[in-house]
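First up is the structure itself, then whatever we jot down about it.
Just one protein chain is left out here, and the rest sit where they should.
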Amino acid sequence: MPKLFDLALTVNGTRFEQAVEPRTLLSDFLRHDLGLTGTHVACEHGVCGACTVLLDGEPVRSCLVLAVQAHGHSVTTVEGLGSIEQLHPVQEAFRQAHGVQCGFCTPGILTTVVAFLDDNPDPSEEEIREALSGNLCRCTGYQHIVDAVQLAAKNTKTAHQQPAR
Amino acid sequence: MKPAPFDYCAPTTVEQALALLTEHGDEAKVLAGGQSLVPMMNFRLVQPSVLVDLNPIPDLAYIEPDENGGLRLGAMTRHHQVEVDPMVAERMPLLHEAMPKIAYPQIRSRGTIGGSISHADPSAELAAVSVALNGRFRLRSPKGERWVPAQDFFIGLFTTILQPDELLVEVALPPLPARTGGTLMEVARRSHDFALVGVAAVVSLDGKGACRQTRMVFLSAGDRPMEAHRAADVLAGQIPTPEAIRAAAEIAASDDIDPSSDIHATAEFRRHLAKVLARRALEQACRRAAEMK
Partner (left out) sequence: MTKTLIGKRVLRNEDPRLLTGQAQFVDDVEIPGLLHAAFLRSDHAHARLLGMDVSTARQRPGVVAVFTAEDMGDDWQPGPPLVSPPPTAKDVLFYSRRQVPLVKDKIRHAGEAMAVVIAESRYIAEDAVEDIVVDLEPLEAVVDLEKALQPGSPLVHDDLESNLAAHLYQKKGDYEAARRQADLVLQRRIVIDRGAAAAMENRGIVAEWDEKSKHLTVWDTTQAPIPIRNGLAARLGLSENQVRVIAPFIGGGFGPKMMMFYAEEMLIPWVAMKLKRPIKWIEDRRENFYATTQERGQIHDVEIALSRDGHILGLKDVFLHDTGAYDPYGLTIPLNTQCHAMGGYDVKNFSSEVSVVFTNKTLVTPVRGAGRPQGIFLIERLLDAAAKELGIDPVEIRRRNLIPPDAFPYEHGIIDQAFAPLILDSGNYWPVMQKALEMIGYEKFVREEQPRYRKEGRYVGIGITPFIESTGVGPYEGARVTVEASGRIYVATGVGTQGQGHFTSFAQVVAEQLGVAVSDVRIVSGDTAEFHWGTGTFASRGAVVAGNAIHAAASIVRRKVLELASKELQTPLDELELEGGMARVADIPDKSISLGELASLANPLRGAVEPGTEPGLEATAYYGPRYGATAFGAHAMILEIDPETMMIEIKRYVTVEDCGTVLNPLILEGQIHGGVSLGIGNAYYEKLHFDENGQLLNASFADYLIPSATEMPRIEVGHMETRSPLNELGTKGVGEAGTIPVPALFSQAVENALADRELEILESPLSPNRLFELWSRKEAR
């Protein structure tokens, strides 16, 4: 019997406690133990970025983090960004710009972009593509994704420019 | 691709970590950022029985000035921290230039400089840069501590002088001499792939504009960071004219490196790229050195 680790962490604002095998990848823990299947697994060797989540606000490959390493930390997945009834502004921008086709790479891109725009609210196209270089997409050729990020940045800027009422 | 089972240890001090490494020897592997180790574990290329996680240990991640104008960085400092640190940008522009070339943003959130250096992939930017910058590494074992110059640290393919019960805890970079310029140049298939070949060049000029010191270190050109000693000798005391630089680049590519062939590039193409990059990097480094006071 493998020795289990008593894992306690916060995911999308909710605290979870569970005993897990140390070798359980964070991606599998989120998807199968917590049922948060929005985070997708596509390569399990850290290249494609589909599994990207925010760990204490920083974008990381959840397939390269052991679930036990998230003990005491806070994770945000795509489910924590917005809901169907209320899309996060970045999600809304992706909808407007047709930045989604099959949707498999999308959650990893959304978390990456949310973190990126936090640090870089007014990026150039080159900076956007650099920021996306760790997220592979086979459907879109990236163009509408880049458009979506530009739109999200613009919308946020406009929102901040609205005079407070 | 799931890893094989292992015992997981989360020490909270370096001493505890060292004790675990002493106890388990070859059966144990150190887990830092995990960006190189975990993929190998997922592929089951490595199957350690024990994993010693350094992440819970506080005080191993820091970027501090040292009194001489250099920098000291804790081994568990994340790449991203180094990338955005203003002191690094000011005191070590070559290091600042190198950071964004390391893999992808998400890898840099998690990967650590100590992990990268200890992993000793000959394609690693940090390995070549730390040699080029005359860096020193502080290693700690249950027996005590020792300092090792970066150039002596890497001894073979994925092999360093680290003993099984030893940890890299700090990277020290000395201040740059006056009139020093550096650059890191790479050729990679995609912008964030392992470089086909890369070179970190640091040149210090004397009052007359001649090369007082040149360090040129190649990555992906051998089984470890390859320092171009003969090329440096060619330039010693010389004014870095285009001809002198060209000659140095030729020697570097023909004599100072030992590239291999793989599916992405032949050894011949790597040598050719090394020559081109060496020339361009030296030109850039000399230009920057001349601009410095």
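Each chain gets a letter, A and B, in the order it is written, and its residues are counted from 1.
Everything below uses one rule, namely that a contact is a pair of C-beta atoms (placed from the backbone, for glycine too) under 8 Å apart; a residue touches a chain by one contact, two chains touch by 3 or more.
Just so you know, these numbers come straight off a predicted model, no measurement behind them.
The missing chain, though absent from the display, is touched by one residue of A:3, A:95 or A:154; that residue is A:95. When the full complex is taken into account, the listed residue touching the unshown chain is B:193, out of B:7, B:97, B:193 or B:223. Interface note: of B:2, B:143, B:230 or B:287, the residue touching the hidden chain in the full complex is B:2. Subunit B meets the missing chain through residues 1-5, 43-44, 187, 189-194, 196, 263-266, 268-269, 272-273, 276-277.
Although one chain is not drawn, its touching partners on subunit A can still be listed: residues 1, 21, 23-24, 31-32, 35-45, 47-48, 50, 77-79, 81-84, 87, 91, 94-96, 98, 100-107, 110, 128-130, 132-146.
Just so we're on the same page, only the chains that are shown with their structure count from here on.
One inter-chain figure worth recording: subunit A and subunit B are separated by 30 Å, centre to centre, where each centre is the mean of the chain's CA atoms. Against subunit A, the residues of subunit B that register as touching in their complex are 1-8, 10, 31, 34-35, 38-39, 42-43, 51, 53, 55, 80, 100, 103-107, 109-110, 190-192.
Subunit A contributes residues 2-3, 5, 21-23, 25, 28, 44-46, 49, 52, 55, 58-61, 63-66, 68-69, 71, 112, 116, 130-131, 133-134 to its touches with subunit B in the complex.
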